[in-house]
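Supplied in structure tokens, the structure appears directly below.
In this view, the complex is presented without one of its protein chains, the others remaining in place.
After this line comes subunit A, so read on.
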Amino acid sequence: MLTKHEKELIAKIWDKMIPVASDIGAECLLRMMTTFPGTKTYFAHLDIRPGSPHLRSHGKKIVLAIAECSKDISSMMVTLAPLQTLHAYKLRIDPCNFKLLCHCILVTLAAHMGDEFNPVAHAAMDKYLSAFAAVLAEKYR
């Protein structure tokens, strides 16, 4: 359950990430694959070394999707419909991994925002990312 204030806060934070989407996205993925090595199994087709252009372009896609959705959180089900289909029928990533990436996104935001990523912002962001992950997994079964 997100309040109006929380939705504004979330949109504001992601808006600032859009110009640096490749950097932020690559960092989130790298953190996830370093901390949770099992997640690497989904990236056999990419070069996942730090700084690789694959990591940056893939990371950028993810950040932009999350940022786009944050502009109108109430329409999440509509905005994410194509990505739902992609994840359910083509990618088939075990949804437990969404939690791991979400955690690494929070860590990345904290490392970049410092004190500004206070408990209220953290709580709002965690709620948003959990909802995003849940919607993404909706078509799995």
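In this text, a contact is a pair of C-beta atoms (placed from the backbone, for glycine too) under 8 Å apart; a residue touches a chain by one contact, two chains touch by 3 or more; residues count from 1.
Here is the rule we use: contacts and distances are computed from a predicted model.
A chain of the complex is left out here; the name its UniProt entry carries, from "Phospholipid-transporting ATPase", "Globin domain-containing protein", "serine C-palmitoyltransferase" or "SKP1-like protein", is "Globin domain-containing protein". Of the candidate positions A:K7, A:H54, A:H103 or A:K139, contact with the unshown chain belongs to A:H103.
Residue in contact with the omitted chain (choice from A:I10, A:L30 or A:L80): A:L30.
Across the interface with the omitted chain, subunit A contributes residues 27, 30-31, 34-35, 50, 103-104, 106-108, 110-115, 117, 119-120, 122-123, 126.
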